[in-house]
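Handing you a structure now.
The complex is shown incomplete by one protein chain, all other protein chains being positioned as in the whole.
Now for chain A:
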Amino acid sequence: MVLEATMICIDNSEWMRNGDYAPSRFQAQADAVNLICGAKTQSNPENTVGVLTMAGKGVRVLVTPTSDLGKILACMHGLQIGGEMNLAAGIQVAQLALKHRQNKKQQQRIIVFAGSAVKHEKKTLEMIGRKLKKNSVALDIIDFGEEDEAKSEKLEALLAAVNNNDTSHIVHVPAGPSALSDVLISTPIFTGDGEGGSGFAAAAAAAAAGGVSGFDFGVDPNLDPELALALRVSMEEERARQEAAAKKAAEDSSKQEKGGEEQSSSQDATMTERASAVTSEAENKSIDFMDDDNALLQQALAMSMDEPASGHEMRDADMSEAVVDDPELALALQLSVQEGEKDSASDKDMSKLLADQSFVSSILASLPGVDPNDPSVRDLLASMQNQSEPEQKKNEENKPPNEEK
């Protein structure tokens, strides 16, 4: 969050027509400039950025240091390529522009895009560097485009003359598949002298690098903590589900049943939906058996108690096929079964009943015309049960809804 005034020196010489940086060197520079402006303004809203061109007819200041991003982006339009880069003059004019900045409390920084060859002497550059250091101006050099040893040597010498406590940096960007801006994002020029990566830089990296993201979900926890939290929670739930599914699939691979796949799977789907929809209710209301007010809920409860466990074996078989057909469906099924199992485990009274009913219900459910919700069907089921207490309770449950009807 350093308060800074930055002047960006763009190289718009003839050498920038070259296409070795996609789409052209000049366009790559423009993109990088946009990114830098955004990063600076975001890290501290009071930061100002200015732009000047070094080639063309002469050094020309396009915009004096301002915090208005629109102005900066606008001035990048319609820039002509031509002429030769004058590095020394460019840096000196930049220094002058910084001297006349409005807010004297801002630190001074110059960012230079050195694309074409440097025609100045090393000594000249060193003198310029020392003058910058004397006036506590930091300098960032981006060495790209033309590559020759003399150029690198001169730029390194310039950096050594300016550098005061590592506030100045140099970055060498060779031509290659990645864009200039992408390479720059990971450098200290963007990350602000080791502040540990601003939120903007990381988000930009996530967007630009396309998948190579510093954050798990492409969402910066700093920018949007609730979203990041929600994503993380759902990821973990899904992972837990998948683990259970994997376990189930391993268990059920032995129980293959190959009849009536589609029907049963569709039935399973409908039952699953109902089961999953009602599961939450069932968990809450498992205690309220005798409450007349909740008759319908009891019905629903009964259904949910029945279905997940009753369809157990058949569903296991079908699920193994569903795994082949539709992995998502299989996951959903297994999830509901798992939760249904939880329900039945929590409700010990019903477990015995369910075990007895499973076979009957499975047969009934597999028949296309039979709806397990039908009271008559359920009466049938009830009547087939043993005369134990849980079943009696169940009978009582079934009776009030029937009486109501």
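Criterion: contacts are C-beta pairs under 8 Å (C-beta built on N, C-alpha and C of every residue); 3 or more make two chains touch, one makes a residue touch a chain; residues count from 1.
In the analysis below, contacts and distances are computed from a predicted model.
Colleague: Could you tell me which of "Trafficking protein particle complex subunit", "PITH domain-containing protein", "Integrator complex subunit 11" or "AP-5 complex subunit sigma-1 isoform X1" is the UniProt name of the chain missing from the displayed complex?
Modeller: The record for the missing subunit names the protein "PITH domain-containing protein".
Colleague: Write down which of A:Lys119, A:Lys133, A:Lys151 or A:Arg232 is the residue touching the left-out chain.
Modeller: A:Lys133
Colleague: To test your reading of the contact rule: which positions on chain A touch the chain that is missing from view?
Modeller: Within chain A, the residues touching the omitted chain are 99, 104, 130-131, 133-136, 164-165.
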